[in-house]
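Mind looking over this structure? Questions follow.
Missing here: one protein chain of the complex. Every other protein chain is in place.
Our next item is subunit A:
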Amino acid sequence: MAGDALRAQVTARWQEGFTRLNRAEPGISGLIAYSEAWNIATDFLRPRDISDPSDAPDLATVKAAFDLINRSRRLPVMLETYLDAICNQFHLIIQDIDRYLAEYEQSGDTAVVLQLVFRLVMWYRAWAPIEELGPTIRAAYTLTFQTRLFSILPPAFVRGFKALCASTLVPTAQHAPTMWEAFEVLGMTDRYEGIIASVGYERIEQYVRETCAGKWDTPCLEALRAWMTGQIVPWMLPMYAKGALNTEDARGMLQNVGSRFDFHMNKTLCDLRTSEIFDIIIDFPDSSGALQDLKECLQRVDQRAMLVQALRKANRKRLLHPGADTKLILSQYVATIRCLRIVDPPGVLLFKVADPIRRYLRERPDTIRSIVANLVGDDDSGDSLVDENEPIQPLQQLEIDDYNDPNWDPEPIDAGPDFRTNKPSDVISTLVSIYDSKDLFVKELQVLLAQRLLAITDENFEKVEKERRNIEILKIRFGEAALQVCEVMLKDMTDSKRIDSHVQSQKASILHPTIISRHFWPSLESSDIVMPGQFQALQNEYAKEFSTFKPDKRLRWLSHLGTVHLELQLQDRVVEADVPPLEAAFIELFSEKNIWTMDELIDGVGAVDRPAALRALITWIDLGVIKEDEVNTFRLLEVAEEAAPSSRIASVAVEEPMMSAAQQQLADQMRLYWKFIEGMLTNLGTLPLDRIQTMLRFAPGYDQTIEQLAGFMEAARREGLVVVRDGMWKLNR
């Protein structure tokens, strides 16, 4: 029920509205004038199809009309109507866009996209309200237009847009300035900033890959920076430095985006080098340029963890597998040390990468041998792990932080908890530190030296001097005391020479022995060969002369060592050969009679194991001196025969079990403890493994783990010394 009050209120409102529109005009003429002005204005502002030619409206009347509307304070409503009209008319633009994009899809020509952009600018300009309406309306218009535009642009346009931007990277692109202007007008630079930047990024990535992949000899970073300044920066200018008045201004504007691009370049290069790192290390030192790059990149880009990961993965895949030679792994490890020291001097990266390599090397049985062989220059390839120029220095043990060191640095922040600084240590120290003690190396060194010294005869005696020099150098590394034994070995060599020349002067002999000091040479496997016939005579004769010269000493022949140069006079030919003593002993036996069986031969030289005997016989079979007529029966060939296919040789694998000095040492040690084990099993009957281990701990110097003990017991079981049932060991009686 509308009361009077309500009626009065409505009347007042209506009156107010009427006066606003009619102003102070008489009657409703003001209202009519307003309505005309509205029509003119909306007609003027109506978004037209720009394809249709339209006559230019009379600006004066339009202005007057707007003026009138403004005075009636109806401009906001006007604006709303206008913007609605734009939205309603947008289908015209959509049609245009669809047409152009269809063409672009067909031709793939970025010029079409460019035309589309220009066309859009035309639409935008055509629909824009005149300047006189003031900035507010213009801004409102631009916002509406752009919002509407971006909402309808299909994904195909974005693709085309990207291609268009990329096309401007070519320095000859002429349309670039007008294009950027058009983008600016349409607000695309802001809207599609990410896309524009990605165009730049992609270009950088592509360029880096093209120019730097596989080129490791010189650093690329400088050249890349120059390229950025020459190519990318001019491209960025219209976009990121628009409105810059001078270069100073432009630099300021570019600083932010420029550093982003530079970062991206660094990252790309870093990624590239990370993926190549294994081969870079192989190529070292020819790849030092790439390493310099990597170092610089890593300072800018935090990819250290990635580098470590990539390298560890590559190592696992390409290096640490049974197919790789230990020497190869060692040399790659050394190269890794050198390379990563360039990249990361504090050594954190190296520590992380080296750990798996070291662990793997520790498991390899011939690691020590390879390292030692390299140390004494026994390497056939001549490719020494040690840099000739590196100063020889004592092995460095891990040292605790020296708190008085004025140059002390804290550990790098990304160092792990068990990181140890080993910055100044040399390559050899690093290699030796793979193992916990250097004793193993010294042992192996002695074995190797012994082998090499025993191979020296009078003809190449100067080699002793070479070995002496070697040992002198190694003394610096390992310390005088550790190599004392080697010293004695070398002295034995020269003493032998002296003694021999004395003995020869008393009574000439074709025997030129090397006389060694027991306990100072690595345990040479003993053997009980007794040299037959003339050999024994020669030995005894020499031993007698020796005892005359050194009355308080006697000689004990190690008949299985050394070499003999023989001449065999057969009926139709003369065979000369350099052979080990066992071979010589056998052929001496053949001079007594022509046919021998294997067992007779073995008896003839005392005790020798069958594989060794067979090996010796095969040597002569190979030389065509004897022949195996039936199995285990051998005949001397006084007259040469056609070499029969030696099936026997192929079928018998004569492979000497290789045992490193360390294993040998372990076996020796365990032999001592076997006495204890035997004792306790005799007294106590059966024992579980852990009881044996506990009891062995009482033995002096026992330091084996229970696993090692288990391995030993297993070996003893295989030899038939013990039996095991339900984990209880007992002697096999």
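By definition in this document, a contact is a pair of C-beta atoms (placed from the backbone, for glycine too) under 8 Å apart; a residue touches a chain by one contact, two chains touch by 3 or more; residues count from 1.
Convention: contacts and distances are computed from a predicted model.
Name of the non-displayed chain as stated in its UniProt record, restricted to "V-type proton ATPase subunit a", "Anaphase-promoting complex subunit 11", "Exosome complex component RRP46" or "Glutamyl-tRNA(Gln) amidotransferase subunit B, mitochondrial": "Anaphase-promoting complex subunit 11". Although one chain is not drawn, the whole complex shows that of A:P135, A:P406 or A:P551 it is A:P551 that touches it. Of the options A:R362, A:H565 or A:R610, the residue whose C-beta touches the omitted chain is A:H565.
Of A:A64, A:V376, A:I515 or A:L731, it is A:I515 that touches the chain left out of the display.
The missing chain, though absent from the display, is touched by one residue of A:F478, A:F535 or A:F634; that residue is A:F535. Residues 454, 457-458, 484, 487-488, 491, 495, 510-520, 524, 526, 534-535, 538-539, 543-544, 547, 550-559, 561-571, 576, 581, 584, 587-588, 590-591, 636, 638 of subunit A touch the missing chain (whole complex, contact as defined above).
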